[in-house]
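Structure in C-alpha cells, see below.
Shown here: the complex without one of its protein chains, the others still in place.
Chain lettering (A and B) follows the sequence in which the chains are written, and residue indices restart at 1 in each chain.
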Amino acid sequence: MAGIRLDHLKKSFGAFTAVQDLDLDVTDGEFLVLLGPSGCGKTTTLNCIAGLETPSAGRILFDGRDVTSDPPHSRNIAMVFQSALLYPHMTAAANIEASLRRSDLAPEERRRRIDDAVSMLEIGDLLDKLPSEMSGGQRQRVATAKAIVRQPTAFLLDEPLSALDAALRMTLRAEIVNLQKRLGSTTVFVTHDQVEAMTMGDRIAVMNGGRLEQIGTPSEIYERPRSLFVAGFVGSPPMNLIRGEVADGVFAAGELRVPLAAAPGPVTLGVRPQHLHVRAEGGLPCAIFALERLGRETVLIVEDRARNRLRLLVEAEFEGRVGDPLDVAPDPARCLLFDDASGLIHAPAN
Amino acid sequence: MAGQVTSTGRTSELSNLQFALLMALPVLLFLVLVVAYPLGYALWMSFQQIVFFGGYRTNFVGLANYATMLGDDKFWWSIWVTVRFTVESVLLAMAIGLALALLLNRPMRRPGLIRTIIMLPWCVSLYGTGIMFSYLATGQTGFATAIAFFFGADRPVSFVNRQWVIEVLAIGNAWNMAPLVAFFLLANLKTIPTRLYDLAAIDRMSPLETFWNVTLPPLRFTLFVFTCITTVLSMKLFDFIFVLSGGGPGTASAVMTYQIYKISFRDLNLGYGAAQSFVLLFLIVGSTMTLYALWGRREAAR
Partner (left out) sequence: MQRRMTLWAWLGIAVAVVWTLLPIYWFLKMSLLTPDEIARFPPPLVPLDPTPAAYFNIFGFDYQVTPELVRRASGQAGQIINGLINSLIVSIVVTAITMLVVVPLAYVFARLDFRFKQALLITILLSVALPPVSTLIPFYALYVQLGLAGTLFGLIVVTLTITIPFVTWMLIGYLRNLPPVERLARVDGYSRLETLVFIVIPLARSGIAVAAVIAFLFAWNEYTYALVLVNGTPANTLATALSGFLFQHPEPSHLAAALVVSILPPVLVAYFLQRHIAEMNLVDPIR
C-alpha cells in the first residue's frame, strides 16, 4: 500500500489540454473519488496514475518514488475499467490468473490468492464462464477479483458501475467500499455520478475543465463548495443558484430580499433545497411548477414571476397542486455567496 | 518539463509509432515496391515509344502518346463504353444488392441455406462468371433461346450483339457484385430498432414512406461507400470482359482495360498502352473523388 502524489501533472493531446497543472495527494489507505463531468480530465488523470498515458509534464510519485516513466505493470497497480472490461475470449478463471502472469509468486501462493479472492467475492460458480455468459454484476465481481489478487499498491477504478442498473449499482457501491476498508488499500475511483462520489469517498476531488476545483471530505464539499461549479455539481436535488446584487447588507435579486452581511457588488446566492422554506407571505411570490414525491419527502419545484425555477424540499404530506401560488424564502443563516471570479466569499459559520 | 520526463527513460514499452513501424514497415516497403515500381515504370513507358521489331529499343517521345489519344477514335469510344458499362453495373449492383438485403432481412425458414445461395455469386470468379454468362446469353447455347423455343419460337435469341452486349456484361458484373453489397447492407438493416417500424405504423406511413424515412437513412453512408467500391471494381474490371465478349462483337464492348490490354499485348505498343492506363487510373480516382464531393461529404457529416 502506498500514498500517491501528483506533482504539477499536465497532459495534452495535440492542441487539447486534458489536465493542467494538477497537484493531488492520495494518502495511504484512502478512498479518493475523482468527480467531474465527462471531458473534465478525470479519466486522463487516472490513466496517468496507471501508466497508460505518459504525462506531458509533471511527476507521479508512489510513496515518494518517481514512477512517471514506469510502464503500468511495474507500478503494481490494479485497474478496473469502464463496464468491468475483461478479456472476452477468456474464462473468469483465466482472466483472474492473467493478473499474476508477470509476478514471480510460488504456485501455492498464487493458488491461495486466487482462492481467497474467489471466496471473498463469491464467484466460485463463475470460474468456467466467459464474460459474455455473465451478467453485468457478475462481470463486475470477476473484474474486482482480478484486481485484488495482485495485492496492488493502489486500486484504480474507472467508472466501473456506470453500465449497471440502479439497484445493482447501489449493492455494488456498498460492496466495493466494504472491501476497500477490509483490505485497507489506497483507491482512486473515477465517476461522474455525484451520489456515487458522496457515498463512497473518504475524500472527493472535483475536477472541471482539466483543473482541480476542490478536494475535501464529502461533507466539506457539500457544506462549503469552493466554487459555483462545485456548488451546482454536488448535491441532489441540486443547490439553487440565484444571481443578484448585495447592497447595504441585503442581497437583492428581482423581488427576493435576503439580509446578508457581505461586501456590496454582484454575486450569486446559493441555497440548498432543504434551506428554502414555504412562507405564508412576505417571501418571494412563486407558483408551483411541479411536485416530485419521493416518499420520505417531496421536492417542490416553483417558478417566480420572472420564470426562474427554484427547488425546495418539503415534507412528504405537502398539499399543493401545479399552479398554486405560494411564497418562498431562504434561511439567511444557511445561504452561501459566490463571486464569479473568486468563488465562495460568504458562508455560514458553523 | 517534458524533457525531464523522457530523460528518465521509458523502461520496456515501445511507443505507438515504434511498434507500428516494426509491424508495418516491412509490409509497407513491399507494397511500395510492388505498387510504386510498376506505376513509376508505367509512367516512364508512357513517355517512350517502344519498338520490338528489328531489336528492342525505346525513344523518348515526351507527351506524344498522350497527344495521340486526343485524335484516337478508339480511345474515345473505349471511354464511352467504360462509362456506360460502369454506370449500368453500379446501378444494377446497388439496386439488386438493396433488394436482396431487404429480402434477407425478413424472417424466413432455413435462413442459412438461403443466405448461402445468395452469397454464392460473389465467391465465383469473374472469369467463371464471364464463361457462364457468355453461354447463357449467346443464341446457340443460351437460356433465352431455350425458353423461346419452349414457347414456340423458331429462331435463336442472342444478347451478345452490338446492341446488347454492354447490358449483358453489366448484368453479369452485377450478378457477381450484388451479394457483397447485400450482406453489408443487411448488417446495417439489422441495427434498425423494430420500434421505429412500430412508430411508422402508428404514424400510418405507407410502405414507401416507411422505406424512405425509416429503412433508408441508416443505409445511406454504406450505400455511398459501396457505390464507390462497385464503381472502382467495374472500371478496373478486365478478366470478366476478356472472357465473356473479348471486347466484341467488333469493338462494341471494348472498355478501356480491354483496349489497354489489346494495345499493349496484341499491338505491342507498350508506351501508348501505359499512357492510356494512366488515363484510366485518373478516371478511377477522379470518379471516386467526384462521388465523395457530390455525395459522400454530405453523408459523412451526418
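Everything below uses one rule, namely that a residue touches a chain if its C-beta (ideal position, glycine included) is under 8 Å from a C-beta of that chain, and two chains touch if they have at least 3 such contacts.
Since we're looking at a predicted model, the values are computed, not measured.
Interface note for the absent chain: among B:146, B:201, B:216 or B:293, the touching residue is B:146.
When the omitted chain is restored, the residue from B:129, B:173 or B:245 that touches it is B:129. When the whole complex is considered, the residue among B:86, B:173 or B:257 that touches the unshown chain is B:257.
One chain of the complex is left out; on chain A, the residues touching it are 47, 50-52, 71-74, 77-79, 81, 85-89, 98-99, 101-102. On the side of chain B, touch with the chain left out of the figure occurs at residues 12-14, 16-17, 19-20, 23-24, 26-28, 30-31, 34-35, 37-39, 41-42, 45, 96, 99-100, 103, 106, 108, 112, 114-129, 131-133, 135-136, 140-143, 145-150, 156, 172, 175, 179-180, 183-184, 186-187, 221-222, 225-226, 229, 232, 235-236, 238-239, 242-243, 257, 260-261, 264-265, 270, 273-274, 277-278, 280-281, 284-285, 288, 300.
Just so we're on the same page, only the chains that are shown with their structure count from here on.
Distance from the chain A centre to the chain B centre is 54 Å, each centre being the mean of its Cα atoms.
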